[in-house]
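For this depiction, one protein chain was excluded, whereas all remaining protein chains were kept in their positions.
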Amino acid sequence: MIKTVNLGKQYGDFWAVRDLSINLRGGEIYGFLGPNGAGKTTTILMILSILRPTMGHINLFGERLNGSRVEIRSRIGVVSEKQYFYPEMTMREYLDFFGELYQVRNRRQRIGELAERVELANVLDKRIGAFSRGMQQKVGFVRALLHEPELLILDEPVSGLDPMGIRQVRGLIEEENKRGKTVFISSHLLSEIEKLCDRVAIMNNGRLLAEDRMENLVRRLTEESELDIELAEGKPQAVEELEGLDFINGVSIDGKFLRVKVKTDRDYRLDVVQKLISRGHVPVGIQVRSMSFEEAFVTITKENISLLAKVES
Amino acid sequence: MDALKLNTIWVLAKRELRSTIYGVGIYLAIFISLIISSAILQNYLRAVSRDRMLITASPLSYPLFIATTVCAIYLALASVTSIAREKDMQTLEVLFYGPVDHTSYILSKYLKGLLSYIFIILFLAVYFAVASITSNLGLSVKFPGVLLLSLFLSSCVITFGIFVSTLTESVRTSILLFIGIVAGFIAIQVTHGMLIEMESANLSPPLIYLRNTLSIINTGVKWASPFYYLTEGMEAVSIGSVAKYTLSAVFSIIYSIIALVFSILAITKKGVKRMAGE
Partner (left out) sequence: MVLEEYAIWILSQMGRVFISLILIVVTIGSGWAQAPVMEEQMVYGLRLFNGKGYASSFCPKREDTIYIIAGSKNVLLPKMTLVYYWPITRKLQAAFKTLDEKVEGTLEIIQDGKVIRNLKRRAYTFYFAGGWYAETSEIILDEKAKEKYGEFKQAMDRYYKLAKEYYDKQQDYRKQMEEFLAKTKERQKSGMTPEQYGQILVPKEPVSPAPPEFYVQEPREEYIVNLPVGRYEIRLHAPDGTIVEGSEKKIVSFTYRRSGKIGYEIIPANRWTMPETSSDPAEIIYLEGRNTLYFRPYIQTEYNHLCYSKLLDPQNEGHSELWRWANIKQIEKGALHLMKDGKVVSKIQEQPYYVHQVPGPELGYTIVGYDKEKSPVRGPSLVGYKVEFEPGKGGHQIQLVNASGKVVPGSLRELRAIDVGKPWELYIASVVLPFVVGAPIFLWRRRKLK
């Protein structure tokens, strides 16, 4: 759906984005992460042809972007971090304007339906200038969905929303994804990214550091994970019995709870449980304790770890 | 130009036109232009009354010229601030998320300006019809031609305003720049006009040099100033020259096209995103 090849944007001597190669596949929800100033918004603006790249190129919907292709933008819906409106317009007028711009059929009906979905149907004829930040964000969403785009580009889509609003928007995104829309989300809210995204890309200082599924990222960052196993009866010999296994990095027992450190090259839970059972122990519960995604994100960006090389190898 | 672009131009222009018609500014401009025209017409009628007789083919041309000039200045200011205001409000960027490109955006501004002027013409037509009846001046057969020509001439002023607007990032700067440029044009033309009236024998060498320099600059200013086309067109009407009338219309179209092209280039180069710190 979106593929950038060595994309870069230079301002004077400063590279806002450099050598960015990402690949967003059709039908997925793709998270685009990075601290402030990483180059996320610049990347989005280049994808939308609002900024011209200094190097590299972009393929959008399988076609290479040369200059501004307005008909391609008709297939994209964009929600920016902050919403900007014509303050003298009502919500209905604003949406009708964009609906007409995108040549949406039955736009009045579509506006009504979408307004219902975001619970703004009762303020359709009110001036947008009087809306709260959260309401404006929802209007932005509705605007982005009006023309049933194939691709949604969301820059901080839940910014300014209360928990109910966040939930509504999350629901919208998932719903639209289920309807076949590809979603590209740029956000700081890792919790939302974790809940929504199939894959993520992490940027820092204009460069791409990682692009993979979240669990893979976490896994690639850590050498081991910890299994917390609850036994029916805590027997110290369980420690010795497990330590002999080659995939076990360490075992300790605390009452009925065994803490087993295993390698992360694959899922060893079944092996551990089978070993315990074969030795007469009765595991009643097992939990995996690994690095959280947030910890992984902070680690990657703070230490500027590039996981791209590991992917290629 | 494909159907999508045409639709974009039309929808953008329509939105802005609605915003203009819902506002107060356009009615204020019409009111001011008509008040000034009324004063001129009254003075005119009094002068006719004093001399008891006047022979002319188009007595309403001069008041119409004044009304057109006032409205053209309003349109120019509206155009000058339009793009800068959208950048200020950052709604410009939002438009470019959609099927809007630089060309269709600029053309929509132009179309909105023309439609605004046509809206104004309706008022001028009614006013001058009323004036012609109350004063018994009558509307000459040239009057529709004059109204049509004024549309071409206003096109120059509108496109000039659009071009100035593409050069700036804020409303205040665009107004200042517009006033500065127009004041500069007027200063050069007025000073040049005064100096060429004087005999060389009565001018010192520095003033002769200034006059010669201003002559060259004035030639350029003449072609660059949209108000030059306005005055030339009105002169064509007042002296009844069909050739000059046609040339005025043609030159106005060429001027407008050039200004629009430069506007598109300027906005493409500067971008639609408001730069930080502006």
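Here the chain labels run A and B in written order, and each chain numbers its own residues starting at 1.
We adopt the following convention: contacts are C-beta pairs under 8 Å (C-beta built on N, C-alpha and C of every residue); 3 or more make two chains touch, one makes a residue touch a chain.
Everything numeric here is computed off the predicted structure, so don't read it as measured data.
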Partner chains on view for the chain not depicted: A, B
Touching residue (missing chain; options B:6, B:179 or B:216): B:179
Among A:59, A:90 or A:249, residue touching the chain not depicted: A:90
Touching residues on chain A - with respect to the absent chain: 88, 90, 125-127
Positions on chain B contacted by the hidden chain, ascending: 21-22, 24, 26-28, 30-31, 34-35, 37-38, 41-42, 45-46, 48-49, 51-57, 59, 123, 126-127, 130-131, 134-138, 140-142, 168-170, 172-173, 176-177, 179-180, 183-184, 187, 191, 194-195, 197-199, 201-204, 207, 210, 239-241, 243-244, 277-278
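Note that in this section only the chains that are shown with their structure count from here on.
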Chain centre separation (chain A, chain B; CA means) in Å: 51
Touching residues on chain A, where the partner in the complex is chain B: 45, 48, 50-51, 68, 70-71, 73-74, 76, 78, 80, 82-88, 97-98, 100-103
Residues on chain B engaged by chain A in the complex (per definition of touch): 4-5, 7-8, 11-12, 15, 19, 22, 89-91, 93-94, 96-102, 104, 271-273
